[in-house]
Structures are given as C-alpha cells and as structure tokens.
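Only one structure is covered here, and it is reproduced in the block below.
The complex is shown incomplete by one protein chain, all other protein chains being positioned as in the whole.
Here the chain labels run A and B in written order, and each chain numbers its own residues starting at 1.
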Amino acid sequence: MQNNFPNEGMSVIVKTITRFTVWLIFLYGLYIVLHGHLSPGGGFAGGVIIALSYVHLTLAYGKNFVLARVDKFAMNSLESIAAILFVLTGIVGLYVVGNFLANFMGIGKLYTLISAGYIPMLNIFICVKVGMGLYLVFYYLASFKPQEG
Amino acid sequence: MPVDVWLYFILGFMIIGSIASLEIKNILSSIITIGVVGLGLSLAFLFLGAPDLALVQFVFEILCVIILIRAFAKRSIEVRALRRDVPETIIAIVILASIFVLSIFAFKDLPSFGKPIVRVAERYLAQAGVETGSQNIVTSVILNYRIYDTLGEVTVLFTAILGTFTILRKTGRKKRHAE
Partner (left out) sequence: MILYLMCFFLFLVGVYGAITKRDLIKIILAIGIMGYSVNLFLVLLAYRTGALAPILEKGFNVPMVDPIPQALVLTSIVIELGVTALMAALAIRIYQKYDTFDITKIRRLQG
C-alpha cells in the first residue's frame, strides 16, 4: 500500500511490524465472531478486536492514513445499518414464527459451524455495530482539539 | 491449589491496585494501574469458569485504557498536587468502615461460595443444546433466551456512542446552517 502521509505516526520499525500484525489481529477477530456459537467469544469480543485492529493502524500510521482508505461517513452508516438489520431480523421472526426476535431459521446440527439458526447472523450484526461504533468513539476522543471548540 | 486460594490472591491484588490507582498523583500511572486491575478481573473470570467473560473483559480493558490515555494524557500529564480536605476524608473512611462492618451480618445469609441456589440454570444447561443448537450456552442465553436484553443493550450502547459524538461535535447544527 502506498503511504501518502509518511511523516505521521510512529517510527519505521513500528510501521513495518504493524504491516504484519494488523491482518493477524483482524483475522482473529473474524474467527472469534464466526465461531461465537461454538467456542468462547461472540459478537461483542470479536467486534472490539476488529476495532482494535483499526486502532492499531491509527496509532502506528496516523489518522489520515486510515481516513484516506475508510470513510468516516461509511463507518457511521454501517453502524446504523447493523442496528436496523438487528431489528429487521426480529420483525421477520414476528411474521414467520409469531414472536418478535424468534428463531426462524431452524437449529441445524449441533457441534457444526453452520448451526444454531440465526445466532451467527446476529453475531455478525453485533460485531459490525460494536466495532465501528467503538472505533469512531476512539477516533473522536483522540482527535479532539480543545481550541477548535 | 483450589480456586478459593487463587481468588484470595487475585482479589487482594485488585484491592491494592485500586487503592494505588486512586492515590497516585500522576494521571498516566493511575490509568495504567486501573488497566492492571481490569486484567486481574479477567484472570478471576477465567478461574471462575467464565472464558467468555475473560475474553470480553480483557479486550474491553485494553480499549478502555487506550481511550482514556488518548483522551486525558495529553492534557494533564504533569504531576498534579490537588489540596485535599483531611477532616472530610477521615469522616468518609469512618462511615465506609462502619458500612463494611455492618455488611458482615448481611453476607452471612448468602449461600456459601461454590453452592449456588439458582434453579433456572439447570433447565438451561439441560435443554440449551436441543432447543437452540448452540454449543456455547452463554451465547445461547444472550442471543436466544434473553435476546430482549441484548436488544436493550445494543440500544443503550448506541445511545452512549451517539451522546459522545454529540458532545464532541465541532460546530453546532444551528451555526452550520447560518454559514
């Protein structure tokens, strides 16, 4: 990746190491989310790990590097869309089964990856919502300049 | 070693850590010490048979420390010497100590450690695999049996994040229209 802001962030050593570690952290977050119904973890932990991978990138390369690749408006929208999809899942359950937020997908086979009905889907929604929201909180708190008011 | 001994050790460590973090003058050391207390809590969850909570507590503690350091460290890194009211502190310590002594009578009536009295858990533990198809029972509780709690939690988190954005917004909405 080409870096348009070479003077921001930390030293060259940190940037080189970051290039190797940030993908591993992101992959670990995805693993935690997708295996949330099989092993410890779930949407909240995985979402925060994904947010931490962005925080890692921000601390090492400076905030303009991240903002040039990921739009702030897109993050905000993704967060809201995930919340809306969570509620829409509940309404689909209301139509199909009869209860709000009821499981409408069947439960599948125990101990396999594709199982537990809508739990993996809800885990993904929660992950997107928590991850994007907490990264934006970090971004706003870290980049707040008092004199701009 | 039994779980109790480990927990005495970890809890004593957490108490010492929190007193230290409240009494240290330097704010950066104070925030880092609170991070250490949170990691001790994560270790305690691991000993109590709650790996989900240990993972979540660990990760959230790291993010919390990063947020607090980025928010406060730049503004008040200097060692601060705030005047303190000695009589008020003594009164507070006396009242809290008397509350602690009185609480011994209240804690006598609780079931002893390691013998819970909750009954509904047995049904969840027996039926969760059949009813929800999820191997991790904590996930099946938060996302199937008690999903309304999770919906409320997502709403509260959304509101807290929105409040943060609103407080830190650079220009008010009215001013932006006037420009």
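Keep in mind that, in the parts below, a contact is a pair of C-beta atoms (placed from the backbone, for glycine too) under 8 Å apart; a residue touches a chain by one contact, two chains touch by 3 or more.
Quantities reported herein were computed from a predicted structural model and do not represent experimental measurements.
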Interface residues of chain A toward the undisplayed chain are 39-40, 42, 44, 110-111, 130, 134, 137, 140-141, 144, 146, 149
Chain B residues touching the chain left out here are 3-4, 7-8, 11-12, 14-15, 18-19, 21-22, 27, 30-31, 34, 37-38, 41, 44-45, 48-53, 56-57, 60, 63-64, 67-68, 71-72, 75-76, 80, 82-85, 88-89, 92-93, 96, 99-100, 103-104, 107-108, 110-116, 118, 120-121, 124-125, 128-129, 135-138, 141-142, 146, 149-150, 153, 156-157, 160-161, 163-164, 167-168
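What we mean here is this: only the chains that are shown with their structure count from here on.
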Chain-centre distance (mean CA atoms) for chain A and chain B, in whole Å, is 22
In the complex, chain A touches chain B at residues 32, 36-42, 44-45, 48-49, 51-52, 55, 59, 79, 83, 86-87, 90, 101, 103, 107-111, 115-117, 119, 122-123, 126, 129-130, 133-134, 136-138, 140-142, 144, 146, 148-149
Chain B residues touching chain A in their complex are 51-52, 54-56, 59-60, 62-63, 66-67, 70-71, 75, 129, 131-136, 138-140, 142-144, 147-148, 150-151, 154, 157-158, 161, 164-165, 168, 170
